[in-house]
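Of the protein chains in this complex, all but one are displayed in their positions.
Chain naming follows the written order as A, B, C, D and E, and within any one chain the residues start at number 1.
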Amino acid sequence: MPVVIQNISRADPKVVGALAGYGVATIHEAQERTGLLLPYINPIFKGRRISGSAVTVSVAPADNWMIHVALEWCKEGDILVVAPTSPSDAGYFGELLATSAASRGVQGLVIDAGCRDVAELEAMGFPVWSKCISATGTVKETLGSVNVPIVCAGQIVQPGDVIVADDDGVVVVPRLSAAKVLDASSVREDKEAISRARYQAGELGLDFHNMRERLLREGLIYIDKPASE
Amino acid sequence: MPVVIQNISRADPKVVGALAGYGVATIHEAQERTGLLLPYINPIFKGRRISGSAVTVSVAPADNWMIHVALEWCKEGDILVVAPTSPSDAGYFGELLATSAASRGVQGLVIDAGCRDVAELEAMGFPVWSKCISATGTVKETLGSVNVPIVCAGQIVQPGDVIVADDDGVVVVPRLSAAKVLDASSVREDKEAISRARYQAGELGLDFHNMRERLLREGLIYIDKPASE
Amino acid sequence: MPVVIQNISRADPKVVGALAGYGVATIHEAQERTGLLLPYINPIFKGRRISGSAVTVSVAPADNWMIHVALEWCKEGDILVVAPTSPSDAGYFGELLATSAASRGVQGLVIDAGCRDVAELEAMGFPVWSKCISATGTVKETLGSVNVPIVCAGQIVQPGDVIVADDDGVVVVPRLSAAKVLDASSVREDKEAISRARYQAGELGLDFHNMRERLLREGLIYIDKPASE
Amino acid sequence: MPVVIQNISRADPKVVGALAGYGVATIHEAQERTGLLLPYINPIFKGRRISGSAVTVSVAPADNWMIHVALEWCKEGDILVVAPTSPSDAGYFGELLATSAASRGVQGLVIDAGCRDVAELEAMGFPVWSKCISATGTVKETLGSVNVPIVCAGQIVQPGDVIVADDDGVVVVPRLSAAKVLDASSVREDKEAISRARYQAGELGLDFHNMRERLLREGLIYIDKPASE
Amino acid sequence: MPVVIQNISRADPKVVGALAGYGVATIHEAQERTGLLLPYINPIFKGRRISGSAVTVSVAPADNWMIHVALEWCKEGDILVVAPTSPSDAGYFGELLATSAASRGVQGLVIDAGCRDVAELEAMGFPVWSKCISATGTVKETLGSVNVPIVCAGQIVQPGDVIVADDDGVVVVPRLSAAKVLDASSVREDKEAISRARYQAGELGLDFHNMRERLLREGLIYIDKPASE
Partner (left out) sequence: MPVVIQNISRADPKVVGALAGYGVATIHEAQERTGLLLPYINPIFKGRRISGSAVTVSVAPADNWMIHVALEWCKEGDILVVAPTSPSDAGYFGELLATSAASRGVQGLVIDAGCRDVAELEAMGFPVWSKCISATGTVKETLGSVNVPIVCAGQIVQPGDVIVADDDGVVVVPRLSAAKVLDASSVREDKEAISRARYQAGELGLDFHNMRERLLREGLIYIDKPASE
């Protein structure tokens, strides 16, 4: 039953945009360490952080037909999230599809497979997080689905979920918790700012997090020098 | 029977040079998706594309003796293609060999094993596509062969075949088809230029490739919204 | 028996510092091809070379508590070397710990596990050599040890051993051989300078290393052209 | 929000049981090539095929506490399906837990992580499909959930879905399609019986599947002998 | 240019058969350590050794159409050797194809991809050496070639080459050297029989291979006890 869901709910654009103010690591913590894609998903070039609503694409192995279909339903700021139904290292996405995607306002791509034309993609500034770089082409033979729930690199992604991606990887924020996660990220960041200042001043985490007592209670032993010296 | 073939046939230098005008992905398509090395072969630094005639080197595991032997038979613009007879992650090639290779006009190296001195290689501008980066040294104990057919990262490479390598990987073009593949690449690129322009203008591939009818015929169903909303 | 050795012997700071004048590949050769960490340890950004005394940290899987403990015993110029007691891809170290480490003079981190906040670490100029990049967080629940011998990426690291790390990887120099290895590296580098000059002048290694006779003796056969042409 | 759903819907026990009459490969085909777990999941011993309703367990990395919790809600014939929230190779399950599971009628375990005591498990006849064999122990520190949807080896598993596992791997059949998939498997098997008989009689698939005409139409060329002979 | 070479030259059947009298390790040594497939190719069940002439099949990724085509040209005792043109873990071959192959006298399969129905294949006694076990199905959409040279798990296999496979892996013996390799294997085995008898009698290899003198010359030092005891 290949199907295209044309219209999906997205989170509040202000919330979606604001999430890009926080790193993937912070957001992952802020939502209780859930939603992180497996670390084999890497950016094809460094230095970008994006957040956007997921348009999900379930594709056949080595077949990129449904990415074309999906582009029609993308809105300004969306992020394509693509997963094949069985593992594939083919290069599903290159400079031409990126041109099309960019012209429709798509911010970037997360794909549990390969992409190609990576020099051109970097020159265009179109970021991709992928499993590998592969010049192997794909076909347009088999249907798949757009905007259905998919498993991408070990995580369930629902259409409309918020994707945040940076040099540390990719995290999925469920649409309905986006606002809550944004708040929690902000709280976490504020706390970290205080820690950062104290660390910069040379203070030890041991001291301002009061770890010393607990370390001793757990049985940590301090010895001046190794026995043999 | 370790052997060195001193003189090999190369493709027309104009054809060889012109192939660098096309990306690995384009050339791979232009020769009907053949000749692509496995994607575990990566450039040690980004941003270079080279094409040249293959001088092939079959080496013993962790032994780089035959690379020295091969350099004598390289000509201006050649590319060294090296494969060990059993898998190895040793660092067969570093800055000294690159200095020697560069002084003889060799453009770059493709190796189904490791290389080292990668910071120096980048500073010299000598590009390498390798399986890994490894400081592990090699010895000069066991003979191998130069300019015999080898298997490199899953592909047969004949001496004199044309190698094209860029950020997407490495493709082998059989010497006798080089001119034909160059033409096919050019045709492909022209077609892609038209697609690019239409994509940039916001047109969908669905429309200008007339995919809609076939999608419906194959049974794709469009639904306005998910049932639960 | 979790233990912290507070004071360790370090090699002569002049020797430690001078080792950074030589690449990992050179030092690995200079100490008879020992001490190289497995090549899955990679720099999170390129272009840095550091040398320093190892402060070793044995941590529980996905638990970074002991890194906090270790920082108290680091001195200016030290390098943290961290290994979990069973394999882990969690992100043990990020920008906050790096801030603390840097404020105490730590030069960098080598970790047989993951790190995160890599964009921030690069911006700070704090180099890390790690097994992976991973936003997955860790806990502070289980004790480990500081300045005990550890196995990191296949090598035994003793506290106070000298670590040299660059784009080629990481090598461990035993504390008591540091001066000897420095000398051997210098000798090796001098020899390589001569080779480099001769290579640049277009001379073949075959000639100035007198390999030709031995190649023939071993049975290498030179053939003018392949039979079929 | 760690949660235990105590009572789940299961498919008709007759249907569940009958699915074990068909191999994983057949069922995967019968449901249009969906639901197959990634092939890194392997049986710890060969020769068993089971089908049962999934009791799903989401566990923290290296923490098997929730498996204890889940056992209370298992019924005769169920199959435990366990996935950690981030990748782990620890040994979550051994002979003691298997004893408990068996005493409550659980047929087997599918786990996207490690198991241990494999000799004892084979002696007991308790089948496990796991990612690895690992003696590394786990803790009982962190809550998880029972009978929530999980991602196990790349597939979404809903509590109550039917699991079929044999030497070829593991397939998930959605609860509500179990009857339909059973019928389709039976149809497929009948067709295969006819093929098998004809193959045994020496007939070629080319002939009884009428492939010859299509092969020629697609351009396949038959040549008597290679040119060089 | 998909092509089927209908008639190929095979080695002398007596030689082909006799090679099964020697293990893969022995034959690999006897032909100077060439021709061994990469060790990721494993038998799906243990305890079989076969030798036969290779009928080679180049298939598209996840497409097993050409295996059907190839069966028509197999003769009694042949071994199918299958490699996809780009890497694939799909299950190309199961019990039905094995039934057909067996009915035509094919002895076994070597495939640089997956196979399925492994319990049935073992019950039938049809041996397969494959990259993985995978229930993922394939299609019959794209042409490939039969009896052309292929690269299978890192080795070039020419049609008519002799394949020997056992629990240690798979080795390719070039057709024209089969007789010579058989002789060399026999010589090697005879030598090994003598060694075996001497080892069984408790003699050390050090002694009857006269290694002691060379060990000392190379600088090996014998010490009675470690210093610390």
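Convention: a residue touches a chain if its C-beta (ideal position, glycine included) is under 8 Å from a C-beta of that chain, and two chains touch if they have at least 3 such contacts.
Keep in mind it's a predicted model, so treat the numbers as computed, not measured.
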Chains still shown that are in contact with the chain withheld from the display
B, C, D, E
Among D:E29, D:D117 or D:D167, single out the residue that touches the unshown chain.
D:D117
Checked against the full complex, the residue among B:A11, B:V59, B:A90 or B:I163 that touches the missing chain is B:A90
Can you list, in ascending order, the chain B residues touching the missing chain?
61-62, 86-87, 89-90, 136, 141
At which residues does chain D meet the chain that is not included here?
1-9, 65, 68-69, 71-72, 89, 91, 94-97, 99-100, 103-104, 114, 116-120, 122, 132-137, 140, 143, 147, 159
Which positions on chain C touch the chain that was left off?
33-34, 36, 38, 85-87, 149, 151, 154-156
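Rule of thumb we're sticking to: only the chains that are shown with their structure count from here on.
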More than half of B-E's contact pairs recur, by residue number, in one of A-D, D-E or B-C. Which one?
A-D
Chain B against chain A, contact positions shared by both copies (same if over half, else different)
different
Average the CA atoms of each chain to get its centre, and name the chain whose centre is farthest from that of chain D.
C
Could you put a whole-Å number on the gap between the CA centroids of chain C and chain E?
40
CA centroid of chain A to CA centroid of chain D, Å
29
Note: chain C sits from chain A at a C-alpha centroid distance in Å of 30
Set of chain D residues in contact with two or more other chains:
33, 36, 86-87
In graph terms, with chains as vertices and touches as edges, which category applies: line, ring, star, complete, or other?
other
